[in-house]
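What you see is the complex with one protein chain gone and the rest in place.
And then chain A:
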Amino acid sequence: MTQRSQPKQPSAAGGSKSKQIKLVLLGESGVGKSSIALRYVRGEFNENGEATIGAAFLTKTVNVRGQSVKFDIWDTAGQERYHSLAPMYYRGAPAAIIVYDVTSKSSFTRAQAWIKELLQQANSQMVICLAGNKADMASETRTVSREEGKDHAEEHGLLFTETSAKTGLNVEDMFINLAAKIVATTMSPGNDIEENVRLEESGKKGGCC
């Protein structure tokens, strides 16, 4: 598939000032991608939310440092069967959240594979956040330590956080920090998201939260 542009819908709120940020959620099945999106967009949590089939799309407009930002959130299905469609979701997206479950080692392995794929295939300036979800779970069920996640994120220059879609922990902050990073690097006149977002390391603080 080749690069193509899509007509942008004039944004209703915020006039021409509103910045649209396409964000894609990736990660193994059952790590909580849809729950993170629902928590952020609607403030809801459903313990038994059904598996995503195909893809879902949600939007939310927020104010980040005086700039109105509209998130176009692509929530993808976790099972690899749909993998061939993945490039369509992340193509042209300036932001991605790669989610794993802190109680599942295999989901962390899958997250590493996603990181690799995005760094190789996607827009090299994409701002990526690695998120260890289900951080509310009892510590004895945890199989991926905070340090392990953080180290891996730093190694690849990604933002990092641990979240809980159930309690809401760090969910909002994660989106705001992603937006702030994108906005900050595109504030100077004439700049455009696609061209100028620099993926500078997040190493110093090791996290977006």
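By our rule, a contact is a pair of C-beta atoms (placed from the backbone, for glycine too) under 8 Å apart; a residue touches a chain by one contact, two chains touch by 3 or more; residues count from 1.
One rule holds in what follows: contacts and distances are computed from a predicted model.
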Can you match the unshown chain of the complex to its UniProt protein name from these: "Rab-GAP TBC domain-containing protein", "RNA polymerase II transcription factor B subunit 2", "Cytochrome c1, heme protein" or "B-like cyclin"? "Rab-GAP TBC domain-containing protein"
Decide which residue listed in A:A77, A:A135, A:L158 or A:A179 touches the omitted chain of the complex. A:A77
Contact residues on chain A toward the hidden chain run 1-2, 4-9, 29-30, 48-51, 53-59, 72, 74, 77-79, 81, 84-85, 88, 106
